[in-house]
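Left out: one protein chain. Kept in place: all the others.
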Amino acid sequence: MPGALSSSNARMLISGLAVVVFLAVWEVAPRMGLVDVMYSSQPSRVMAAGLDVLRSSAFLHDVAVSFSEFAIGFPLAIAIGVPLGLLLGMFPVLRYVLDPPIMAIYATPHLALLPILVVWLGIGMESKIAVVFAGGVIPILVNCMAGVRGVERSWVLAARSFSAGKWDVFSKVILPASLPGVILGIRLGVSRAVLGVVVAEMYQSQAGVGNEITRYGSEFRTDYLLFYVLLVSVFGFAATWAVRALEEKLWTAGK
Amino acid sequence: MTVNSKASPVLLGVASFAVILLLWEAVVRLGWANPFFISEPSAIALSLIQAARSGELRHNLAVSLGEFAVGYGASVVVGVLAGALAGRFRIVEYILDPFLWFLYSAPLIAFYPIFVIWFGLGVPTVIAITFLLSVTQIAASTLSGIQNVNPGLIRAARSFGATERDLLWKVVLPASVPTMIAGLRLGIGRALMGVVVAELFGATAGLGFSIAYYGGLLKTTNMLASLIVIVVLGVVCTQALSAVEAQFDSWRTGPGS
Partner (left out) sequence: METCIVLDPAMEQQRGSGTSSHIRIEDVTVAYEKPKAAGTFVALSSANLDIARGTFVTIVGPSGCGKSSLLLAVAGLVKPSSGRVLVNGQPVSGPGRDRAVVFQDFALMPWRTVLDNVRFGLELQRFSGEDLTARARRYVELVGLQGFENYHPHQLSGGMRQRVGIARALAVDPEILLLDEPFGALDAQTRDQMGTELLAIWERNKKTALFVTHSVDEAIFLADWIVVMAKNPGRIVEIMPVDLRRPRTMETMDSEIYVEYRKRIRAHLTGEARDSREIIAPHG
């Protein structure tokens, strides 16, 4: 490629420029009558809508509902997915038996379970928590399993040669060595979980961020709608980024 | 470790499911669980047969598969093209990067109401969501495949006087096939989810629609029937593409190939 631009600077410059151009076009096109503002909204309107939402008291309530659904469902997914995954990883017999259904579930869109969960648990918070759980537990489980299976046999043998008992082998070799797999599973599960909250609320609920999204959607209020969508995107990104930061810390610390 | 022959995973899978179905049936028949909630395999099978006979199954399957085909097909074309262009021209990569990355990490289904505003309820919206969900995956994988070609191969080709065109067609593209196919496989999962979920919300036909419809009627048996069809579809598609992926595994250009 011609030009001796320093790679990362050029990257930031061009990427930033692209976003700016995009925002500019988005803002200007409705003004010029190229597109109906009801369909596309504008950055300025979205910002205005955002400010309005942030100032309202209902917003905090919605966020609280959504966040608590996530905050209950996801740790639950971790609490069950990690031990189960580790167990399955360690005992081949269990794995051979349960692998096919687990892989079948992994290949299925977890959100397809939404209506069934609503039938079982109603339209309150319980079904949302269940969806979050369903979204998170499978990636966590599968990757924990993979994490255990990735533990080198030679390490286990080395530990045993120093007369390590079963518990020691587990806590000092298997657990630390499977950690990358566990964290990877958590990272993959987070985005599914966030998706779960929002979509579940969009489907059937009485409160929460997703509920608002549906409401504004049906009212054709694109500016408010887009603000909420962006909000959710930012949260999903932040959560994934947090886990990734944790992942990197582990990589540099351990091994 | 047990020896893995080609037959045994399939056999094991079948056996495992058979056991699960038997347990399921038993648990309900013995009155340990309420069939309202989880139904029973025999009832589900019956409803599936009925749906097949009445043409309902065929209709829903056709609609969903049609939406899947169009949405996924379009995402493959656009995704591979975008990924290839981004791989070839750094500027394209830098421009597309923030958007791809946003689309990849945002919960795209939240955009559903926007699509409804644009395209209305029904098939076009479903296709749009399906397309969006899988195109980012495919573009990202294609880009990655192209960028991660073993530079040793490129140097070797250059040493024999390869032109830029030679490099593209004879080295870069074949070398990026394994990663591209992996991306196509992942894209299938996402596309399928797009179809099902979009149908859940607003459609008049299709497998996802059928789940929501029967959900409204609290008919768990029919819901589970449709769900099982979706599961089977997902497994079949993923396995098929995994098999294709395995064929091209020897094309991987790791170090020292």
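To keep things simple, chains are lettered A and B as they appear, and every chain counts its residues starting from 1.
Everything below uses one rule, namely that contacts are C-beta pairs under 8 Å (C-beta built on N, C-alpha and C of every residue); 3 or more make two chains touch, one makes a residue touch a chain.
On a predicted model such as this, the values are computed, not experimentally measured, just so you know.
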Shown chains that the omitted chain touches within the full complex: B
Per the touch definition above, residue among B:27, B:78, B:162 or B:186 touching the missing chain: B:162
Residue of B:45, B:65 or B:177 touching the missing chain in the full complex: B:177
Hidden partner chain, touching residue among B:29, B:53 or B:252: B:252
Touch residues of chain B, complete complex, unshown partner: 150, 152-153, 155-162, 166, 170-171, 174-175, 177, 248, 250-253, 255-257
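Just so we're on the same page, only the chains that are shown with their structure count from here on.
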Length of the line joining the C-alpha centres of chain A and chain B, rounded to whole Å: 18
Of chain B, residues touching chain A in the complex: 1-2, 9, 12-13, 16-17, 19-20, 37, 89-91, 94-99, 102, 105-107, 109-114, 116-118, 189, 192-193, 196-197, 200-201, 208, 211-212, 214-215, 218, 220, 223-224, 227, 230-231, 234-235, 237-238
Residue numbers on chain A that touch chain B, as the complex places them: 1, 10-11, 14-16, 18-19, 22, 38-39, 92, 96-101, 103-105, 107-116, 118-120, 191, 194-195, 198-199, 202-203, 210, 213-214, 216-218, 220, 222, 225-226, 228-229, 232-233, 236-237, 240
